[in-house]
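Note that one protein chain is taken out, while the other chains of the complex remain in position.
For reference, chains read A and B in written order, and residue numbers begin at 1 within each chain.
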Amino acid sequence: MEPILSIRNLNFYYGEHKALKDVNMDIYKNNVTAFIGPSGCGKSTFLRTLNRMNDFIENVKVEGNIIYEGKDIYSKEMEPVELRRRIGMVFQKPNPFPKTIYENIVYGLRKNGVNKKEVLDEVVEKTLKAVALYDEVKDKIHKSALELSGGQQQRLCIARAIAMQPDVVLMDEPTSALDPISTMKIEELVLELKKDYTIIIVTHSMQQAARISDYTAFFLNGEVVEYDETSKIFSNPRDKRTEDYITGRFG
Amino acid sequence: MRRIEFEGKERMNRLEKAVKIILTTLGLISIFTTIGIIFSLFEETFMFFKEVSIVEFLTGTKWTPLIEPTHFGVLPLVAGTMLIVVIAGLISIPLGLGSAIYLSEYAPKKVRKFLKPILEVLAGVPSIVYGYFALTAITPLIRNIFPETSVYNALSAGIAVGIMTIPLVSSMSEDAMMAVPDSLRNGAYALGATKLEVTKDVVIPTAMSSIVASFILAISRAVGETMIVAMAAGSTPKLTINPLESIQTMTGYIVQISMGDVPYGSLAYKTLFAVGTLLFLITFILNVISRHFVRKYRRAY
Partner (left out) sequence: MNNEELKRLKKRKMLNSVMHGIFLACTLFGVIVLAVLMIDILRKGLPWLSFDFLKNFPSRFPKKSGIYPALLGSLWVILLTAIIAFPIGVGTAIYLEEYAEDNRFTEFIKLNIANLAGVPSIIYGMLGLAVFVRLFSMGRTILAASFTMAILILPIIIIASQEAIKSVPSSLKQASYALGTTKWQTVTGVIIPYALPGILTGSILAISRALGEAAPLIVVGALAYVSFIPKGPFDQFTVLPIQIFNWAGMPKKEFQDVAAAGIIVLLVILLGVNSVAIILRNKYQIRMKD
């Protein structure tokens, strides 16, 4: 299988503190890859290196390579703005813009010069259907997105991300602020979306990783302890620390 | 779904660069303003000191730049300003602090919600209105009590300046006192202290440096206040501590000269800038000291 992202010898520093140590990983196309590990283990930091969202933090340093479509995303040829169009992101807390549902979805398109009404209308309808939100909101597409429930807002944020037709969607603990039913809906959605997108999800819940991911990486203190097919990680971990973590002995 | 074509990134990059240059230029305007102030004040001041010695200016006790024989001792103007500042401070500091304590510690929420906007209105009234009030209401009142008071006098203007700066003291002090954590108050209440004791022994000492900063800022504002003193304090530069007499402040002098037709480049014209420079330096130093106190408070929290 061909990887869509290849990470080689990645180190990441917050000032003096080394937050990621020599990470090597291949992320495969049309799969769901989950990152698990105790808080502060570097899984979110790693996720954010993949679309260069860490650029906005002062005093950080990246070493190593992340190869996407044959190019290193930290090289000069790669424009971070361009990169983020192709590698979208969904955040921990739903963060819709204080605009209408419609304008939330087409925001990225408009900013990138797409303004034709037919195109935008089509994208809104298709993405809302893709995130299974269409039936719930079709009558209030031009109402404020802030009127939606938390779960609906998060699905809207996913719709907003896939409206850009990205290759990869990064999800940073997307269900941690949601109730169980909304969480279930998002999980179903993730399984649906992997047909068209590559999904990388950071999760605080091992059960969630087990339920929805094809590959799982276990992070500890900035290192990838183990990275393998999810079934193997959970049934037959190679490393003692992975076993301790998934059996709930720490974390 | 059809593949969407995005705009070329070159146009975007060019726009981005242009925006950055424009915004950086705007950011520099404040620096140019400061340079402009210093340049415009200091240039004429420098010319002034070519003709009048700096020692005479700073230590002379007579200020008669327009009448022969001319004297250029700025002390009478400084003394006039000081007199206004002292009177204003006697009004604004206790009353401002008193209201701050009331609003922060004593007032029920509803009362506070009602009173605070009123004090804000007081702060928003233009100084010209206070000047008018001083001249037409405060002065007649003073003259009723002390008939020997002159029409233009320091007391009336000082009281008006004090009233105007009450909201400054009260809002800044109140903010500082509101920021004192309740845990500190509760500690004292648990020991059986009354509200007054908690205020006096816990709240005020904790918020002290910000409160002092508000006092200094009020003084600085009083030094720079112009229209009230121009209307009500008179235009007689004199070294006096009698608040019932007509005096002149630094700002009052600047207005007086500006209203008349002083020829450009004349010595009288230059006095404008010498006095302005002195005024600028005094308020600048006061503001720096005030900010120092605010920062001290922030560091503590």
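Here is the rule we use: contacts are C-beta pairs under 8 Å (C-beta built on N, C-alpha and C of every residue); 3 or more make two chains touch, one makes a residue touch a chain.
If you're wondering where the values come from, they're calculated on a predicted model, not measured in any experiment.
Undergrad: Since one chain is left out of the picture, which of the remaining chains does it touch in the full complex?
TA: Taken over the complete structure, the missing chain's partners among displayed chains are A, B.
Undergrad: Which residue among B:Val74, B:Ile142 or B:Met227 touches the omitted chain?
TA: From the options B:Val74, B:Ile142 or B:Met227, the contact with the absent chain belongs to B:Met227.
Undergrad: Which of these touches the unseen chain: A:Val81, A:Val119 or A:Ala132?
TA: A:Val81
Undergrad: Given the contact definition stated above, which residue among A:Leu20, A:Ala34 or A:Met89 touches the chain not shown here?
TA: From the options A:Leu20, A:Ala34 or A:Met89, the contact with the absent chain belongs to A:Met89.
Undergrad: Taking the full complex into account, find the residue in B:Ile142, B:Ile166 or B:Ile247 that is in contact with the omitted chain.
TA: B:Ile166
Undergrad: So which bits of subunit B touch the chain we can't see?
TA: 12, 15-16, 19-20, 22-24, 26-31, 33-34, 36-37, 39-41, 43-44, 94-99, 101-103, 105-107, 115, 118-119, 121-122, 124-133, 135-137, 163, 166-167, 170, 194-197, 217, 220-221, 223-227, 230-231, 251, 254-255, 258-259, 264, 272-273, 276, 279-280, 283-284, 287-288, 290-291
Undergrad: List the subunit A residues touching the unshown chain?
TA: Its contact residues with the unshown chain are 51, 53, 56, 58, 81-86, 88-89, 91, 93, 95-99, 107-108, 110-112, 144, 146, 157, 160-161, 164.
Definition applied: only the chains that are shown with their structure count from here on.
Undergrad: Mind checking the centre-to-centre distance between subunit A and subunit B? Centres are C-alpha means, answer in whole Å.
TA: 54
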